[in-house]
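With one protein chain withheld, the remaining protein chains of the complex are depicted in position.
Take a look at chain A:
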């Protein structure tokens, strides 16, 4: 068993989700040799390679593809690169993180290699059996891979936390020979720009705390109470589909089956009834708090702490009494 990790770097360091992918590889077989593939151009790439070489004790080598074609992580050149590296390395497994980088790239590379990838893996038992959530986590599907090599996976980083004692030796770094790189379909897409979201507030998908408001907030004006409370907690703001449909907030804040799937340490739901499609988006949260006037609301069935009360009284009181974020 030999594994190739498709890694993402940012400003010279390997992203933590990519290190989780290394952690996941250890579950395939404890003897697996792990190669980490990085692509980019210039000094940031070389810095990232140096970081990669010592970021996890299980990495046995770092492969670096240095070219202007890889300055931005576009799917088209990356997929071709994976195909090229796989032809030379004949890996049994290829793993990447299930984030926007991995989701964009892995299926395209898999199609070029004529294999079916398995996305969003949360559990690995041996080299060919994997568990992944389906129906937004309302069911878990265990699948066995019976196709030819490579078996390609994207893994949820929250399911493969990186152990703290990552003291490691320097893995050797080698350059990928790009002389046979196939330019076909490269250059048909061009990077234009990247707009970072409002950095004042954490990203809904990765936030430690999420504060969500439902239709019971009654108006966009009242929804500001949720935003104020979130600010106090250093939390991301979420909303139910009903609140979005009513126009209180924009679509991108929607938590649920068709919106964002979140799993923060603390999820606080205000005036949320607990529709099935909403529960699907937040049921993996560690601690769930629900505040609702209706004591029969289904949200209370999944809440660790429920408070039956008028949210127009509870939210201001919470805002006042909660300690400032650390």
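FYI, a residue touches a chain if its C-beta (ideal position, glycine included) is under 8 Å from a C-beta of that chain, and two chains touch if they have at least 3 such contacts; residues count from 1.
By our rule, contacts and distances are computed from a predicted model.
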Options "Electron transfer flavoprotein subunit beta", "N-terminal E2 ubiquitin-conjugating enzyme", "Exosome complex exonuclease RRP46 homolog" or "Trafficking protein particle complex subunit 12": UniProt name of the undisplayed chain = "Electron transfer flavoprotein subunit beta"
Ask   = Thinking of the whole complex, not just what is shown, which of A:4, A:22, A:94 or A:109 touches the missing chain?
value = A:109
Inquiry  = So one chain is hidden, and I want to know which residue out of A:213, A:238 or A:306 touches that hidden chain in the complete assembly.
reply    = A:306
Request  = Would you mind spotting which of A:68, A:177 or A:203 touches the chain that isn't drawn?
outcome  = A:203
Residues of chain A in contact with the chain not shown = 74-76, 79, 99-101, 103-112, 114-120, 129, 132-148, 184-185, 188-197, 203, 205-206, 209, 233, 250-252, 254, 257-259, 265-266, 275-277, 283, 286-289, 295, 300-308, 314, 317-318, 321-323
